[in-house]
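Before I ask anything, here is the structure I am working with.
Note that one protein chain of the assembly has been removed; the remaining protein chains are unaltered in position.
Our next item is subunit A:
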Amino acid sequence: MNAPTTWRPRLAEGTAPVLAVLAVLLVALAFAGPAYSEPTGYLALLKRAAPLVLLAIGQYFVIVSGGFDLSVGSLVTAEVVIAARLIEGDDANTAWVIALLLGFGLLVGLVNGLVTTKLLVPSFIVTLGMLLILDGAVFLWTGGAPRGALSPSFRVFGRGGVDLPVVGHLPWSVVILLAVLVAAVLFMRGGTGRTLVAVGDNENSVRLAGGRVDRLKVLAFALSGVLAALAAILLGGFAGVSAQVGEGLEFRAITAVVLGGVLLGGGRGSVVAAAAGALTLEALFSLLNLLGVSGALESAVQGVIIIAAVAYAALGANPRLRLRPRAGTPEPAAR
């Protein structure tokens, strides 16, 4: 089992279609908008997409191990609101607040994971409950509306960048994104990452083979929580404080992951494809925007493409799967 032999089938299974679609979209963007005739246009797209890509990577860990994380959207809102309340616009507070935010994301992920594995509650319910708790608790604490302000040094991660000689202005969010992506790819190619995918495919066999299933699942949720915190830091810097900042992001992240050909129910799909799915989604929205499609129809388009993507994965892509009854539904441990 050396790297090339396992990498190839994975690329063929889910990554290739989404990369093709992404390439088409990126080329179409160049024709549709003058801003995309230069690399800066694409960098701006990458910067906009960074939070969603981070969320998609986090969601990927959870989905590939057979779960769901519905709490990330409200976690992002909670993080941004907490950051604004604690920083109060003061630069001196930036460092410890960022540490606190990452810690809070980790904590929420750990709670999600521990309740799922130790109390045996389905992750859909756990994270749904967490969504309600976070939504309520944050606004209970702030009294209904976000208060305070983010400091300039906090916002630099979402807005600022570094000037480099060759590429020009490189946004920090893109740097963070690339670092996370590389780390995620290395993680998934290592033993732990592979076992995580195996947990999603067949939990019992991993357990019988001596894998620590519970620990791996908790790890997946913890990673999702931390990445949501990171996404919140970028989003807060990029878009500012509002109570709606994380709205619908959980479903958007799941859409992105599914668009990347990752099977809901776990056990199949690559993290690069999930990240590419998020980028594809964002590129598609940019393209629709340039073509003058009303923003209201954005969600309708999102709806059509996730159904089409999953139907394609279940029916069209692989004739082997077509013969297998109901390959598109998650049936953990059924195979």
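Basically, a contact is a pair of C-beta atoms (placed from the backbone, for glycine too) under 8 Å apart; a residue touches a chain by one contact, two chains touch by 3 or more; residues count from 1.
One rule holds for everything that comes next: contacts and distances are computed from a predicted model.
**Student:** If you had to name the missing chain as UniProt does, which of "Carbohydrate ABC transporter membrane protein 2, CUT1 family", "Ribose transport system permease protein", "Transketolase" or "Sarcosine oxidase subunit gamma" would it be?
**Tutor:** Choosing among "Carbohydrate ABC transporter membrane protein 2, CUT1 family", "Ribose transport system permease protein", "Transketolase" or "Sarcosine oxidase subunit gamma", the correct UniProt name is "Ribose transport system permease protein".
**Student:** So one chain is hidden, and I want to know which residue out of A:A16, A:A44, A:L106 or A:V121 touches that hidden chain in the complete assembly.
**Tutor:** A:V121
**Student:** Quickly run down the residues of subunit A that touch the omitted chain.
**Tutor:** Its contact residues with the unshown chain are 68, 70, 115, 119-122, 124-126, 128-140, 144, 251, 254-255, 258, 264-265, 294, 296-304, 306-307, 310-311, 314-315, 325-331, 334.
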